[in-house]
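So that we are looking at the same thing, I have put the structure below in structure tokens.
All protein chains of the complex are present and in place, except for one that has been dropped.
Order of writing sets the chain letters: A and B. Residues in each chain are counted from 1.
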Amino acid sequence: MADVDVIAVLQEAIAGGGPLWLQVLLRVAGAFGMALVPLVSVVFLIWESRKVIARMQDRLGPTNAGTPAGPWAIFQTVADAIKILTKELIIPEGADKVVFIIAPVLVVAVAIAMWAVIPLGPPETGLQVVDLEIGAFYVVAIGSLAPFSMIMAGWSSRNKYADVGAFRAVSQIIGYEIPQIMSLLVPVLLAGSMSLQEIVASQDVAYAISVPLVALVYFLAMLAEVGKLPFELAEADSELVAGYFTEYSGMMFGAFYLGEFINAFTGSVVFSLLFLGGWRGPFVDVVPWLGPVYLLVKAFLVFNVMNLFWASMPRLRIDQVLAFNWKALVPMGLVVFLVVALTDKLMWRAGVPEGWARAAGLLLSNVVVGGATALLLVWYKRRLMRRRAARFAPAAVPAKAEA
Amino acid sequence: MDLLATVPLSWYLILGAALFCIGVYGVLANRNLIVIMMAIELMLNAVVLNLAAFARFMEPARIQGKAFAIVTYATAAAEAALGLALIISIWRTENTVAVEEIDLLKG
Partner (left out) sequence: MSLSVVLFLVFAVLAIGAAIRVVFCHRIFHGAMWLIVSFFGVAAIYMLLESPFLAGIQLFIYIGGVAVLTVIAIMVTKRVMAPNQRTLNDPVSAGIVALALFGVMVWMILSLPLPMAPTAPVIEGGLELLGAALVDPQGFLLPFEVVSVMMLVVLVASLYLGRER
């Protein structure tokens, strides 16, 4: 082969020149690298979840159960993975084979596909597979593919429990997409672009501080989308046997489990990008590689808040879940979106400068909406209590008349 | 590999025409109402593909094509929702989804 300077060719390809096939190859390699990030983090996060939840529930969690798991059982996830991989893959006889096998593959594929637009660091480091101009919309669109794997899993199992579980999970996810989109539109509105990199770049004041109500709505909607407690009825370990993946065993079940954790982690990362300022933090402009560190720390914190919910809350029933969505979250999402849009436009008209002044204005509007909602809820509860007391009081009258 | 050669517009239009005709066949030949719905969705897909191809090739500064495409998408989604609600309603009363057996208005 001719005397080719490999390093120079690679550098040229990274910079944007060079032969086409090399650029394509580099892109593919970058995509693979990005796909490894959630997979590797999940290995750590599963262990961390189990330990932290156990401690919150006043027990120890996985300890050094034997030789391979290491001190504090840090290799517990590896042990779990080995166990799952060595189990037999059972396909029920009446099941639709092709669809049955594709469903878990689709879950993990969709979960990882979301990472194509997530910027781990500032643009100088180039830690993003592609900066689509519709980044936030892409996240939502890929998330809407999630109900499919559930339907496919539930339907192909030919099992009544799986069927019912699939329907419930799908109705939950489809319902909660609406407040998720409504609240996701607010950072898009305030930043003026759907590109995730630009949303992060425009957060001189993190949106969780200027529009906390929107962040709350997004957090709750995301909890329901990824299926964490209190919206965990898709799994429902004690109710529906195991929901839509009842008939799955071995690595196929492992794929669902993995997909759920990857979804939860991705949800926390997207929340940190949209509302917590993503890779922004002190000294990022000096040392750009601090960006991923900040983002992962923030995502880790959000993930642990979800763990807190998991450790302490009971599970809601399907009718409670859907009622909460359609009667509380959707109107709240709509109202707060309208109020924020109106406030932003008024402030722009009034010439309020960008930065802290605008953030204060938005915070004020959020507090007003939140206060009004709280008052409404208190009034509604008082009315409900009064009605219940009035309904049960007349029962005392016939007893008195009889006596 | 020659980077400069792009796909000519007629190829996109022929693809749209093919999808549309497959949809036409699906509507005409199938008995099951739901497969007919799916074929109608294919046809609408082909239409929007046409719109998008024209919007790209003929002067992209005019965004009429994309706006039309968005309106068509909204209409298609609404029509699919309503159609499937109708199908489920028919299923509840007639207990069939075969097209020839739903003839209450006949004669």
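As a convention for this text, contacts are C-beta pairs under 8 Å (C-beta built on N, C-alpha and C of every residue); 3 or more make two chains touch, one makes a residue touch a chain.
Fair warning: this is a prediction, and the values are worked out from it, not measured in the lab.
**Q** In the complete complex, the chain left out here touches which of the visible ones?
**A** A, B
**Q** In terms of residues, what is the contact footprint of the unshown chain on chain B?
**A** 1-15, 17-26, 28-32, 34-35, 37-39, 41-42, 45, 48-49, 52-53, 55-61, 63, 66-67, 69-71, 73-82, 84-89, 91-92, 95-100
**Q** In the full complex, which residues of chain A touch the absent chain?
**A** 20, 24, 96, 98-99, 132-134, 137-138, 140-142, 144-145, 147-148, 151-152, 155, 163, 167, 170, 174, 177, 194
Everything below uses one rule, namely that only the chains that are shown with their structure count from here on.
**Q** Using the average of all C-alpha atoms in each chain as its centre, how far is it in Å between chain A and chain B?
**A** The answer is 33 Å.
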